[in-house]
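Reading through the C-alpha cells given below for one structure.
Missing here is one protein chain; the remaining ones are kept as they sit in the complex.
Presenting chain A:
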Amino acid sequence: MATRTVTVGSASGLHARPAALFVAAAGAAPVPVTIRTGEKRAVPANSMLSVLSLGAKQGTEVVLEADGEGAEAALDGLAELLARDLDAEEPADA
C-alpha cells in the first residue's frame, strides 16, 4: 500500500477549483486512490462530493492511499498537486 501525507496548499482549501483539479487528476490515475483526513473514513479521491465533504482547508493534513501498479507514481503526482496553492496559480483578474 502506497501512502502519502500532504498538507493542503490552496488558499481556499480543497474546495471549488482546487477540488475539481484534484478529483479530475485522481480520476485519471491508473489505480483507485483514496483520501482521508485524520482518523476519519477514507473516501474515493475520484468522487467530487466525497472530497468536498472532507472540508479540508489550507494547512489541513490529508492522507492519500493507493494499491497496485503505478500507485507510487500516481500518489507522487497527486501529492504534489495538493501541496501547491492552486488558487494563487489562477490568472489574475485583469
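Heads up, the rule we're going with is that contacts are C-beta pairs under 8 Å (C-beta built on N, C-alpha and C of every residue); 3 or more make two chains touch, one makes a residue touch a chain; residues count from 1.
Note that in this section contacts and distances are computed from a predicted model.
Hidden chain, UniProt protein name from the list "Phosphoenolpyruvate-protein phosphotransferase", "Glycine cleavage system H protein", "Transport permease protein" or "ABC transporter ATP-binding protein": "Phosphoenolpyruvate-protein phosphotransferase". Here the missing chain is touched by one residue of A:Ala19, A:Ile35 or A:Val62, and it is A:Ala19.
Interface residues of chain A facing the missing partner chain: 11-13, 15-17, 19-20, 23-24, 44, 46-50, 52-53, 55, 87-88, 90-94.
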